[in-house]
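Only one protein chain is missing; all other protein chains are in place.
Here is chain A:
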Amino acid sequence: MNWRSFQQLQKVVEIGDSFISYIDEGKGPPVVLIHGIPMWGYLWHQQIPALAETHRVLVPDLLGFGFSDKRDCFDRSISRQAEVIDQWMNALDIDQAVIVAHDIGGGVALRLATLFPHRVSKLCLLNTVCYDSWPIELMLQAGHPETKRKMSASTATNVLSHALKQGFSHSPDASVMEGLLAPYRTEVGKLSLIRNASALNTNLTTEITSRLPEIRVPALILWGEDDKFQLLKYGERLAWDIPSASLIRIENARHFVMLDQPDQVSRHLVDFLATPSESPRLEASPNGPSATVKR
């Protein structure tokens, strides 16, 4: 599916003075897929069809990202994004959902799971930010306010496109890369991306580190093991800290694991969604290092 077709499927809901665009496909228990930076919901386009066979698949563009509100007048931190997801779920009348998240979307998901635990029925994290694993150098540079003067939107998109190739085990199809960066090709999009990057804040994951063992829902950690942006050691640490977590390493995959190994990731997600929500291991060892590490 090309990005234009994907965009055409997006619905919209207003949250206060802002708006969130999102995909809502399939019927069944809700599952929410959250992207990272500098992405949008299109990141998940290869997983949505498989998940929508059994679930209601909801894919928001975070505030300031994709085709959600991109004005230069609001907080884009993962703290605010978690609140927005909470409000967005309210607006859609969804009490609880399986949360699947990547990159800073994982930071949002971790805040949801620790601070809004009633919202999360299961948790799946893919190559996510956590602890002090972030921001990466590329995004720190992108977030400097002067970046808006240093390069035009088209130059910024070209630079980003080149830099992001490090996040793939093999070069993605040119049309996919174009689609991933499509919302940021304008000056407004570029500025929004700069503001998104400037909102990246390590403290917003370190402040919840001590609460990770409180996460009681079944958790799956999928990690492209060759990731240079979010190293595998962080996935292993999450699997250690979250009592109910399992870790699956994905070979021949880097940061954008869902695009590097789309079928494998879809399969693992389908299997995870099919497992019961209650985790038996949780009761056996709620606070200990009970992660099952698979290879």
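Rule of thumb we're sticking to: a residue touches a chain if its C-beta (ideal position, glycine included) is under 8 Å from a C-beta of that chain, and two chains touch if they have at least 3 such contacts; residues count from 1.
Going forward, contacts and distances are computed from a predicted model.
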- Per UniProt record, name of the chain withheld from view ["2-haloacid dehalogenase, configuration-inverting", "Carbohydrate ABC transporter substrate-binding protein", "Ribose transport system permease protein RbsC" or "Sarcosine oxidase subunit alpha family protein"]: "2-haloacid dehalogenase, configuration-inverting"
- Task: Touching the absent chain in the whole complex: find that residue among A:189, A:218 or A:243.
- Result: A:189
- Task: Among A:3, A:42, A:67 or A:272, choose the residue that contacts the chain missing from this document, as touch is defined above.
- Result: A:67
- Among listed residues A:10, A:230 or A:246, the absent chain is touched only by A:10
- Item | Those residues of chain A which, in the complete complex, touch the missing chain | 7-12, 17, 19, 21-22, 67, 69-73, 148-149, 152-154, 185-191
